[in-house]
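One structure, pasted below without further comment.
As you look at this complex, bear in mind that one protein chain is not there, while each of the others sits in place.
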Amino acid sequence: MKIDIQIVSKIDTTIAYEKLSHPESGGVCVFIGSVRNVTQNEKVEALDFEAYEKMAIKEMETIANDALKKWKLNKVIMHHVVGKKQIEDPVVMVGASSAHRDACFEACRYLIDTLKERVPIWKKEFFENKTVWVSSHP
Amino acid sequence: MKIDIQIVSKIDTTIAYEKLSHPESGGVCVFIGSVRNVTQNEKVEALDFEAYEKMAIKEMETIANDALKKWKLNKVIMHHVVGKKQIEDPVVMVGASSAHRDACFEACRYLIDTLKERVPIWKKEFFENKTVWVSSHP
Amino acid sequence: MNILLFGIAKDIVGESVLTIEGELQPPKTVGELKNYIVQLHPKFGELSSLAIAVNSNYANDSMKVNDGDEIAIIPPVSGG
Partner (left out) sequence: MNILLFGIAKDIVGESVLTIEGELQPPKTVGELKNYIVQLHPKFGELSSLAIAVNSNYANDSMKVNDGDEIAIIPPVSGG
């Protein structure tokens, strides 16, 4: 299978290369998004991710297939977490492998940018005294 | 330490995230180069890498420090192999982590592009009936 | 008609499913459904965007909604 899409409770970053390696690939590019301890100058304590799983999987499949049409790729992965995550926890891992590095870099960037635009997953930020659903309000 | 530079006999791709993760980083970008089974339509059987190790480390340190000046990065890694490598073996792993993803993507691309231009490491390709030092001749 | 709710939509309604029943004129398109939802819960009108998924695909306002469809409110996404 060229495409590996998963919604998981914990991302295993150690398997990225194993999932993306391919005898015809000279380059693998991986992006991992993680929980950082601050947003807009406020201290973040944790994040909680909720997904409309059926649709999220379908949207990620569409994005991965679009990437396969745009670039010559041998493998694509898109993994996203659900549930509560602490600082430094990985929350999303996307990647692509290709013969030459231009394609895997460009595709990897496309995967994460488009995931953030379209995939029905919602992130709640926990601050000291409040919680916020990210991007909900203008 | 912000920078992790290594010349190794075997690249451990499973440690990329552990090396790059940082509480102030929301994004990690990693590039892994690997041995592919063909180059310019000829079947490759293996690669052998030789390094001028002392200078290679110094050049990689310069490249990593230049990246730290160009982008706001929390961590940088550059690992390169020496020795004989088979198809699908990882041969180079570079990566960066940053608060936002633009910086880590751009820095990661810079690290691998500049490594390939400047770092004194040489790759011999093994074909069925010959060996070639890559890029030696016009 | 049951409508799945996620993220802030669940907080606004206070439930994980919004049920529409017994209406004289139930919404027949995605556009009508959006109007209905905003009238029922004006806070939906304050969001950065409001999308509807029909059978787990993004749907435009002119799309018909039928009783057997799986319908979901998609507030602004923020994955990654």
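Chains: A, B and C, in written order; residue numbering restarts at 1 for each.
Going forward, a residue touches a chain if its C-beta (ideal position, glycine included) is under 8 Å from a C-beta of that chain, and two chains touch if they have at least 3 such contacts.
Worth saying up front: this structure is predicted, and the values here are computed from it rather than measured.
Among the displayed chains, contact with the absent chain in the complete complex occurs for B.
Summary of contacts with the chain left out: across B:8, B:38 or B:55, the touching residue is B:55.
Across B:22, B:36 or B:80, the single residue that touches the chain missing here is B:80. Residues of subunit B in contact with the chain left out of this view: 33, 49-52, 54-56, 58, 80, 91-92, 112, 115-124, 133-138.
One rule holds in what follows: only the chains that are shown with their structure count from here on.
Centroid distances built from C-alpha atoms place C farthest away from subunit B. Among the chains, the centre nearest to the mean of all shown protein C-alpha atoms is found for A. Work out the mean CA point of subunit B and of subunit C, and you get 48 Å between them. Among the residues of subunit A, those in touch with two or more other chains are 33, 112.
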